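Only a single protein chain was left out; the remaining protein chains are all shown in position.
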Amino acid sequence: MRISIEHQLSVTPPAGTAHAVLQLMLTPISGPSQTVESWSVEMPGIGNAARFADAYGNSVHLVNQARPEGTLLVTVRGAVTTTDRHGVLGRVGGEPVAALYKRVTALTRAPVTLYGKFRSSKDNRIDVLHALMARVGETLRAVEATGQTQSQMSADGSQSQSQGSAPADAARPAASASDLAHAFIGSCRALDIPARYVTGYLAPGGADDEDGLSGFHAWAEAYDDRLGWIGFDPTLQLCPTDRHVRLAAGLDGLSATPLRIVPAGDGVAIQEANVSIV
Amino acid sequence: MTMLGRTAQNLFWLSRYVERAENMARLLEVGYRMSLTSRREGGASEHLVSMMQAAEVDEAFASKDRVADVDTVANFMMFDPDNYSSVYSCLLAARTNARSVRTAITSDMWESINSAWLEFSQIKPRDVRGAKLLGLLEWVKDIGHQFRGALLGTILRDDGFAFLQAGNFIERADNTARILDMKYYVLLPRAKMVGGDLDIQQWTLILRAASAHRSYRHVYHDRYKAHNIADFLMLRPEMPRSLIFCAKYIEDNLATLSQFYGQKQSCDEAASQLRSMVDGTDMDTIFSYGLHEFLTEFIARNNRVSDTLSESYNFY
Partner (left out) sequence: MAENLPFDEMYNPDGSVREPYRALAQWLEEQPDKALTLMQSDAEAIFRKLGITFAVYGSEEGTEKVIPFDVIPRIIAAQEWRRLSKGIEQRVKALNAFLYDIYHRQEILKAGRIPEKLILQNEAFCPEMMGLEPARGIYAHIIGVDIVRVGPDEFYVLEDNLRTPSGVSYMLEDREAMMILAPDLFQRQKVAPVENYPENLRRTLESVAPANASASPNIVVLTPGIYNSAYFEHSFLADQMGATLCEGPDLFVDGGKVYMRTTTGPERVDVIYRRIDDDYLDPLTFNPGSMLGVPGLFDAYRAGNVTLVNAPGTGIADDKAVYTYVPEIIEFYLGEKALLQNVPTYNCTDEEQRNWVLANIGDLVVKEVHGSGGYGMMVGPTSTKAMHAEFRKKIEARPDNYIVQPTLALSTCPTYINAGITPRHVDLRPYVLIGDEVRITPGGLTRVALKKGSLVVNSSQGGGTKDTWVLED
């Protein structure tokens, strides 16, 4: 499926900033599930940016802005052709060893109530992962229904953003796609299964876009020794399909943050990501 | 080796603060002497306050809500960390700057400022009164002499030297201009040719504050006269605290810098504008321009030299 993406982000450095430095993790890489047809990242100073691959294999821009004035606008445009592989990415060269993704971070501490019952499971890993995805979905949605928020899980670094939004009643605080992914990843790691955080874009689900989730999104990938990396989207309760465009991966939402800036000022406001099927 | 902009900045301010500490001691000495000899009711306080005005710390003192007497003012000028120009603050700032550029100055320079600070920080303000105060003020002046001696005797004559000297003389020019401005009205030409007792007292104060009360005689072979005093402190090139001496010295040092780096900078122009104010003029011309207006303009141009210098050489 060919997907067209337009994503705008904005950030406002504090007034009087002499020198702002930005890190953009906004460039997808072609892989088993997708081919990047065209891609551009535009913002002031991007012409002089340094590009490199980070520890997780992501393509990163480092951009400087001398004496930025007002709000900096980042515009990402591109087209990606995707294939539905039922989430299976396999092993990709140039990536760090999978075991790295067993490292527990502040954002990926899952409560034992989530994964405890799988600890002694004799099922194969794929079945466990599916069951775990269901459990994470049920549990976090249940919490949501009783009106409790997952504050510990979403409490994170000052610059992480709420990424994507679950289809929830606007009046009630919802577990975000990011919260669900973190809970899933934390549970995997507690079960000694490598798991990583993935950012990306979600295309509308058919003509009527019934889940209303299209846009910037976050999900997880877990590792199986036989199949390699497999995607799990606890928000949609399925393995990624050709609706999913992979952008970046990391240990957690913080290490895959699409835009960081120093000095931070008012932080980053993510604006609309328009994702459409061409 | 190339020099960091911050290093140049630290050198510049190191010298400025050493000079300022010395000037503060000198001003305080004058204020103290005047307060002892003042015959009028409330005169002591008045002198001390006008001295603090010259040092531009009168508002900071006022905010302390204390009566200005010899002890409170001496304590404020010497030891008060809230007073950014107190001897304490100046020596601490000088030492902090020196420590940051420890490798850009000689060990003699470092030792002179380091031991001065270590000794000064041991002094208990309570113990410093009366004759002891005067002794301490002498010692503070000696700190400046020792530091400059170490500097002149040991440091390479490269860009670092020029930044140090520029700081020293920009601070000194500022100080001399302020002392004059504080009492400019007693220097204005009047119908009466001979000054009264009060005038003489004020003139002595001005000369003392610039350590010029003895050398005046060498130059003028005359009794104190307002016109001469103003001339001495403003236009005499042999007087090392005069405006013209400082302005020329500043211009020369900035020229050394632009030669060293092979490029003229905006601060060279600013220094030339400063020097041109006091070069090839005389007191009559200045009096007709207005002494206070002239000094105000001089101080502004001097500040501009400092500002453009920091822009030209990437201080931050």
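When the chains are written out, they are named A and B in that same order, and each has its own residue count from 1.
The rule is simple: a contact is a pair of C-beta atoms (placed from the backbone, for glycine too) under 8 Å apart; a residue touches a chain by one contact, two chains touch by 3 or more.
The model shown is predicted, which means the values in this text are computed figures rather than measured ones.
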Contact list for the unshown chain, restricted to visible chains: A, B
Among A:56, A:184 or A:201, residue touching the chain not depicted: A:56
Touch criterion as defined above, residue of A:21, A:36 or A:79 at the omitted chain: A:21
Hidden partner chain, touching residue among B:159, B:231 or B:268: B:159
Listed residues B:72, B:100 or B:296, member touching the removed chain: B:100
Contacts of subunit B with the absent chain, listed as residue ranges: 1-8, 96, 99-100, 102-103, 107, 110-111, 114, 121, 159, 261, 263, 313-314, 316
Touch residues of subunit A, complete complex, unshown partner: 19, 21, 23, 48-57, 60, 62, 64, 94, 96-97, 99-100, 102-104, 157-159, 251, 255, 260-262, 264
